[in-house]
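Certain chains of the assembly are absent from this excerpt, and the rest are unmoved.
Going in written order, the chains are labelled A and B, and every chain counts its residues from 1.
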Amino acid sequence: MERALLIGRYQPFHNGHLKAVQEIVGEGFSVVIAVGSAQLSHTLENPFTAGERHLMIANALEDEGIQNYEIIPIIDINRYAIWVAHVESLVPPIKVVFSNNPLTTRLFSEKKYEVRAQQLYDRDIYSGTVVRQRIISGENWQELVPDAVVKVIDDIDGVKRITELVE
Amino acid sequence: MERALLIGRYQPFHNGHLKAVQEIVGEGFSVVIAVGSAQLSHTLENPFTAGERHLMIANALEDEGIQNYEIIPIIDINRYAIWVAHVESLVPPIKVVFSNNPLTTRLFSEKKYEVRAQQLYDRDIYSGTVVRQRIISGENWQELVPDAVVKVIDDIDGVKRITELVE
């Protein structure tokens, strides 16, 4: 089974991410979920550690019965000219990249990868930014993420972590 | 299901590693296989990239029908006092560490983890060093590793990579 690469920060993993994974798996790929900026955590933009994000994704996909996936943390190297080589050295061989990010698209295209646009699902709400904003403002963020993600965030007391960082 | 951590460099993944995984899974754990020194490759001590090692492990475990595992690359930070925190930030929560390495044992013990000795299987032959030496000397290394690993090494022309590095 060929592998497709899906890169994101997953801060946190939300329903839009889940649908993207389902779509890619539905096309017959095993999906390599690269957790970008793996070194970041405890900021408003990047509240969760790579390990916490790993757990969110693994539990959400288990609930959905999805098995053809791998989760791999990718620490930033802050040098885009060698970033694709960095990713290549950490993941098993991939056939295609799914992305809507222009930089990711550009970098993998320059290295002759096939990059496919990822279908977007109500991007105005299924977005990490929106989820984090709702957590801060006390709105319903739970409806935007899989139940397993709600549970992980609760277990690590994640709402308090984020709201404390707001001051 | 609780997770157990198994740390190694897997240069390459051999039958001793496979038996350790089987043992840990047999005890009812999901095993987190941390691929250490993930940044290293193309040397005699560390010939394979983290992505190549990931592929070896995933394919070998698939052949064995093992599913309760995760493979996570760990890039060295060369500071042992903060290495456990580094690993913790990249992996989902773990219950126990399996290791025979004295430094790993020491570092996780200082952080109050339960560290269990990993049972060893003919360590005089099931060792990465022995496998690499046999590759260099042209002896039968294939019998020391799972078939899936033989196939990955063949696919990436790994024997030639190692022998060329010897000069």
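One rule holds in what follows: a contact is a pair of C-beta atoms (placed from the backbone, for glycine too) under 8 Å apart; a residue touches a chain by one contact, two chains touch by 3 or more.
The model shown is predicted, which means the values in this text are computed figures rather than measured ones.
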* In total, how many copies belong to the whole complex of which 2 are placed? -> 6
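As a working rule, only the chains that are shown with their structure count from here on.
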* Asked: subunit A to subunit B: how many Å between their CA centres?
  -> 26
* Asked: Which bits of subunit A are touching subunit B when the two form their complex?
  -> 38-39, 41, 49-52, 54-55, 58, 67, 70-73, 75, 88-93
